[in-house]
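A protein chain is absent from this complex, but the other protein chains hold their places.
Note that the chains are named A, B and C in the order they appear, and that numbering of residues resets to 1 at the start of each chain.
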């Protein structure tokens, strides 16, 4: 037992070592289906989200394969135009609203944010469960709309097409509205959690970059999502009551819809990608055993992206008929958002300098992310330039661009995160060789799928086309072949990860030798994460300090809440009891 | 360079297309240099600093403000160049010269219609003179469409309830394809058209021949003209002539037969019924088909409607 | 729970009284029919002032943690961005009309 004197508050600290394969952990302290369905444990909710987003990823993926297969030949290959239009709409809507937006924040974020903060749970555990059920409810409503007539508007719901076409658009926008509230509540929860639930000693400069990225993401979620909600409500009411805000036939303005829609949907791109940035920072430092380079540059650039991301939505509308003045301002601001993103890329590269780099599978996925996201980002610069955008807008160039960012960037980062944290979530190790092979397959498959799309896009192939002119067939066929390779890669990952749960080797609490807080608890973690409130002494990237300094301290008396505990400046006397 | 251009870009057939292309290559090549550079450094680090033992200790390097400023400011300058350049080219594309020749464009599911100053009308074919700026004043009669000519590097959404404008100058006679690039439903991908660029004198002749628009060509029988009109006005996008099921009911075996309507009643498909269906498509909707057809009131004249009916009569 | 600000009756009633007076004032100004830009400016000015009174004294932002005030301010800033950037389009559109 030792005592740490600080000028602020007296805290007694005792160290303990994490166990692997503990008798009691979050999966066996409460058991049974009812315990799962009513759990307020952020880890179980995170796992339920993980299972759900994985399910919808595969559903959306099957839609993608159907779309690609149909495009093997011009006009009808095996499905009708109307069916094709519904399938690409569902592919987009499912991937965006049911997979990309909740994937990292709600699944991995839920699981690891409280662990990284040294908290027992998020600030509002019941609200967290409500978020999950709203997500499920929204998904069910969306499924009802598919069964009940389907929708063919594209995921962007542009008016007046969406307010006049047949099908179950009203049901679908209601489903997205509900999912939006799920997203908002997660954002509210995370912001409060990061502010109020940090363990003593965990000052802002010791906050993990993953937590910083979730903080930036949550800000976007709470500021942007409500505008989407009201906009979709207006579309629904336009169909039900003829409220004429957007439909010119009723006196409205369709371009106004686009403003409101993109006010959400452009920042939403950052809801999808910024948490991925957080994972990159965690994985790069862990597998290079190196302190992050430019901690503040990376942390603050996330906030900068979140802010500037709100100012650029009009770059989706350069040819929509908006005023040239607006196009100029939006184009200018669009280029500014490239700067903080570039800063991140450079800082990550610099982190590797003089590191001790181990090419384990999570890092391989991150390197995949690096190349693909770089291409995605730079083609974003191309599209931000108004003159080029006029030519490329709504062509396959745009399709390829956002798939490079969303799949090449975000999905690769998500997979890196899943592989990185898998041992902590499940207590098992997966087959590393298979993981590396799958990573390679996905990287190759991805490029075969989407590089040809850049080419046909700049040659003039418009998106959302069921039929196309002969000239583009070769590119479509290469792309289709690539999509099958990509599909095989994802199925393979699913196979070896699920297999590891049953037959995988038991994981030690910290198999990668990480300094981050979540690795200092048992594998599997206890139900309430920490048996005692931990006191944070070192930063999560202090790889220059020996591992044993990172063992958790516990606050023996005095809980430390509400104080800035300056433990790092006091002398430590770790002692066994 | 030209070979490279053909690989990634369609032929440049307007006076301004080359400006877009130069910028296109500038941004792509600078991007390529950056990608190769950054990935090269990454690969170099991975090889040079690969982990040799688990006990390795790495140095503490937390940040370097000079580097941060460098890699913020240089990209900033680069993107500002791209911004300014892009904006300048855009403004040239945007502002039509005062002497531009005007053609009116109507987008409608799923057909492009063009009207000329002397009343000539075409569907799916835009005839313009070579070497003269042409200004299109565009409007949609249903949902948003977008007028895109890859060869000219121009694109502009076509909105209901408002006019938008786009212009180009094609110096050489020839043909270019027009796509609709704003998703507009079932046959969105078939909503294409052709720009046909004539020599100046030839264009004047063409225009004079088509003045007023819409008379029956002398060399055609009414049913033949009807067939031609059905193609031109994109009727055949939704109504087949061979019995196959499309967005709308087939025309084969339609005339003189009973039709089951969505309100449960039946009607005989005679001249009056077909005329009404063309002018007021929502009045009697055939059972099992969506009520999506637009009215052709004020677009097709009586003579044309009669010709189409004659054509339908031949589809037994 | 010490440290929470407890408002006095005097403050609360005073603020409510102020709000009532301002409500009457804004209606009176309405019937004065001020020249064009001023009527909306005065009406919005009074409304903003009333909203500030409610936020600062009823919602306790005057005494509360500064972060909550910042949150409130942030929402206003982003609302202004939504409106402002949208107006950049809607107010500056050039109408084109066909000449025949």
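Details
The rule is simple: a contact is a pair of C-beta atoms (placed from the backbone, for glycine too) under 8 Å apart; a residue touches a chain by one contact, two chains touch by 3 or more.
As a working rule, contacts and distances are computed from a predicted model.
Taking the options "Cytochrome c oxidase subunit 3", "NADH-quinone oxidoreductase subunit K", "Heme exporter protein D" or "Pyruvate dehydrogenase E1 component subunit alpha" in turn, only "Cytochrome c oxidase subunit 3" matches the UniProt protein name of the chain that is not displayed. Here is the thing to keep in mind: the chain we left out touches A, C in the whole complex. Checked against the full complex, the candidates A:120, A:206, A:344 or A:476 give a single residue touching the omitted chain, namely A:120.
When the full complex is taken into account, the listed residue touching the unshown chain is A:231, out of A:231, A:356 or A:520. Counting over the whole complex, chain A has residues 119-125, 127, 184, 187-189, 191-193, 195-197, 222-227, 229-231, 234, 237-238, 241-245, 250-253, 256, 260, 528, 531-533, 554-562 touching the chain that is not drawn. Of the residues in chain C, those that touch the hidden partner chain are 1, 3-4, 6-7, 9, 12-13, 15-16, 19-20, 23-24, 26-27, 30, 33-34, 39-40, 43-44, 46-47, 50-51, 54-55, 57-59, 64-65, 67-68, 71-72, 74-76, 78-79, 82-83, 86-87, 90-91.
What we mean here is this: only the chains that are shown with their structure count from here on.
Number of steps on the shortest path from chain B to chain C, with steps defined by chain touch: 1. Distance from chain C peaks, on a Cα-centroid basis, for B. Of the two interfaces, A-B and A-C, the higher number of touching C-beta pairs belongs to A-B. Per-chain Cα centroids separate chain B from chain C by 46 Å.
Taking each chain's centre as the mean of its C-alpha atoms, chain A lies 36 Å from chain C.
Of all residues in chain C, none touches 2 or more other chains.
Residues of chain A in contact with at least two other chains: 253, 255, 321, 324.
Only residues 7-10, 19-20, 23-24, 27-28, 31, 34-35, 38-39, 41-42, 45-46, 49-52, 54, 56-64, 67-68, 71-72, 75-76, 79-80, 82-83, 85-91, 93-94, 142-144, 146, 148, 150-151, 153-157, 159-162, 164, 177, 179-190, 247, 290, 292 of chain B touch chain A when the two sit together in their complex. By the touch rule above, chain B contacts chain C in their complex via residues 102, 104, 117, 137, 139, 163-165.
Against chain B, the residues of chain C that register as touching in their complex are 95-100.
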